[in-house]
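Every protein chain but one is kept in place in this view of the complex.
Up next is chain A:
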Amino acid sequence: MNTYLITQTDVLQSYSKNWKRKTLQVVTLLVIVLLAAWYVNVLNFEILANGLPAIGTLAGESFPPDFTNLQNWFSPLLDTLAMSIAGTAIAVIFSVPMAFLAARNTSPHGVIFQLARIVLNALRSVPELIMGIIFVAAVGFGALPGVLALALHSIGMVGKFFAEAIEHVDDAPVEAARAAGASPMQVLYHAILPQVMPQFADVAIYRWEYNFRASTIMGMVGAGGIGFELMGSLRIMQYQEVLAILLVILLMVTLVDALSGLLRKKFK
């Protein structure tokens, strides 16, 4: 009955095997990174060296930042902020039902589950800038196409994260609700939703933060906001103004990030 006696040699052997495997993993990863870098010319130092003076000139021309048009930027900045909030809100509203369809444990049918997943993947794989171009073509210039583009693209990611939160829900209270005679819809609303609320809030606020950053460039395709001003200054090569706008955006992004961090902590 000593078949399960473990000797010291066994332990040492197993330990050294483990160590070898880890080393192999690190080396493999390193090789992949180097190959990728070489492929995209990051390892071609000649091109890099030639580009350096140009970057230096551009940086020089950007100084000092020119804030003379500052009062003209407030309204586009407000547009950008409003776009990010509206876009995120619309995304969340549509993401909740999508998530229940795209979560393995709540989806009514395997086919619906697969379809919902495909829709979410499709939405996620079309960049918001491309969606912006399409919506500008459809509804014209302004903040509206920006909002629609942000919302639609966001559903892909928010819906997926919501669905994952639903899949990781604790089954116990769900069973308890069923045992008390709750209907399937009551189970969703009273046993699952309360459990995922903190994650939902977390994802939504994080997505708002992301959407604010994304909406600053929406203006570049004519979809409203501060990006429109940025593009204008870039076109006429007013690099001092470009730097000023970038600094203003940086300030706003920092403020939004701080606010988002504060909110997310509150919902924990």
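As a convention for this text, a contact is a pair of C-beta atoms (placed from the backbone, for glycine too) under 8 Å apart; a residue touches a chain by one contact, two chains touch by 3 or more; residues count from 1.
Here is the rule we go by: contacts and distances are computed from a predicted model.
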| item | value |
| --- | --- |
| Chain not present in the shown complex, as UniProt names it (candidates "Glutamyl-tRNA(Gln) amidotransferase subunit A", "ATP-binding cassette domain-containing protein", "Membrane protein" or "ABC-type phosphate/phosphonate transport system, ATPase component") | "ABC-type phosphate/phosphonate transport system, ATPase component" |
| Absent-chain contact - pick from A:40, A:54 or A:179 | A:179 |
| Those residues of chain A which, in the complete complex, touch the missing chain | 1, 3-6, 10-11, 14-15, 170, 172-173, 175-183, 185-186, 189-191, 194-195, 197-198 |
